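Only one structure is covered here, and it is reproduced in the block below.
As you look at this complex, bear in mind that one protein chain is not there, while each of the others sits in place.
Just so it is clear, A and B label the chains in written order, and each chain counts residues from 1 on its own.
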Amino acid sequence: MENILDIKDLRKAFKAFTLDGITFSLPRGYIMGFIGPNGSGKTTTLKLIMNLMRADAGTIEVFGQDHIRFEREIKQRIGFVYDEPVYYENLSIRRMTGLISPFYRQWNQPLYEDYLRRFDLKDDQKIKTLSKGMRTKYALALALSHGAELLIMDEPTAGLDPVFRRELLDILLEVMQREENSILFSTHITSDLDRVADYITFINQGKIVLSQEKDSLYEQYVLVKGGPQDLTDQLRRELVGVSVNSHGFEGLADHPIRGEGLVLDRPSLEDIMFFHTRGDRHGA
Amino acid sequence: MALKVMMKELRGLSGDVRSMLLTFATPFLFRIFLPGFNGAAFPAILIIYVILGMLSTRTDSTSIRTGLIQFPVTARDHVVGLFLYQAAVVGGTSLLALVYMQVSGPANFSADIVPKSLGIGLLLTGLMTAIGLWLRTEVARVVNMLLVILALNFVIFQAVGGPVFLPWISSPAAALAGLGGWAVFLVLGLLSPLHL
Partner (left out) sequence: MRIVLSNDSRQAIWEQIADQIKDAIMKGDLSPGDPLPSIRALARDLRISVITTKRAYDELEAERFVESVQGKGSFVAAQDTAMMREKRLKTIEERLSEALIEARLLGFEYEELERMLRILWEE
């Protein structure tokens, strides 16, 4: 199966933080949720893919091509929705699009206009009058209108009202009806991805914690709950992370757990993220 | 592709009528409402003032990021295009200044002021863009602002000095030096590590 995105051993060091050993792939035709707490390195990774900064080491291939040598061709086929969409503030939407569209070989004007209508955006609105949500919608309209096969989205739902967030997911699912398309969806709001993502890559403190099919994640991880006396030292060691209060505890295990009086439940992506990052660690 | 970026920036500028008018009109307004506002240096002031107005919106990291995210171009394309765009605007403004000189009567101005200001302008935009690419946004902004003030003071000072503007250098030499400096800064700009 062809991978639309291949990242190997990516490394970038900053003063306060290092991105290290980042390796994962996104096969064509699937949605990957790229999750992690704020500051974990999600945005940095995306910036490295888009060549907004250079890595210290490692390789990135998009559509099977080196992302630096074939940057222009690759960018033709990528739609990027960035966290803080920026444009030339004093221009109208029409003018701004007029600057952008000539650069794309596969620009589809009718489709673009259709998206504008769906998103309630008017041609003559000045960019500087747009709210954050509207800017994201505009960025989305642009990203979807030039035949992009890979959509990279950095926190696209932040700043969007819940109604549009659902609509956004529906739009993405429409995009995925074409088997050639893939979506890399980076977010810390995992409820959007719980159902829809095919793959999950979880990054924390600059390192990849896991990267696998979402369904297998749910089969592998289990939420363990019990009363205070049920949390034995042995159990604690077996848990990835645990959170204790006066009524009992809640923890995450990455393998089957057996125990008297324990309640086992299916964790959400948020639980998986939480216990890897915040819950008290076991023994090690 | 760099040419395409240059054209895009020029179209972006012309689409932003309000900013353009503000930038180009302000020196003229000063001229009209502040009699004695350094008439002899005016063409040079016009060129440098336009640089001030233009550059602040195009060389900070946010603008460069826009240039690289919204457009399928490499950083190299964008930087070269940016330099070309600024040279084009400086060139265009110089033409405007020439026209103004002819209309007001060339006798009012130091000889050679336009070609030599063009040289200064090219040097200045090159330097300021390179600074914008190398230094952090806040620092670059301050440094560039100081540079423009310095340049403005320099030309005003020089213009009252005599009938020939910058007599210690010929017009062709000044223009060439400006172009040469611009090219050097272009190379420096291309070498800057991208950190967006």
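Just so it is clear, a contact is a pair of C-beta atoms (placed from the backbone, for glycine too) under 8 Å apart; a residue touches a chain by one contact, two chains touch by 3 or more.
Computed from a prediction, not measured in an experiment: that's the story for all the values here.
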- Among the chains presented, those that the missing one touches: A
- Of the candidates A:A197, A:L210, A:L223 or A:A253, the residue in contact with the absent chain is A:A197
- Task: Write down which of A:S131, A:Q177 or A:Q229 is the residue touching the left-out chain.
- Result: A:Q177
- Query: Contacts of chain A with the missing chain: which residues?
  - Reply: 29-31, 169-170, 173-174, 176-177, 179, 195-199, 213-215, 218-219, 266
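Everything below uses one rule, namely that only the chains that are shown with their structure count from here on.
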- If you average the Cα atoms of chain A and of chain B to get two centres, how far apart are those centres in Å? 41
- Message: Using the touch definition from the top, list the residues of chain A that touch chain B in their complex.
- Response: 47, 50-54, 71-72, 75-76, 78, 80, 82, 86-88, 90-92, 95, 98-100, 102-104, 142
- chain B residues within the chain A interface of the complex: 1, 4, 8, 11-12, 15-16, 18-19, 57, 62-63, 65-66, 68-75, 77, 193-196
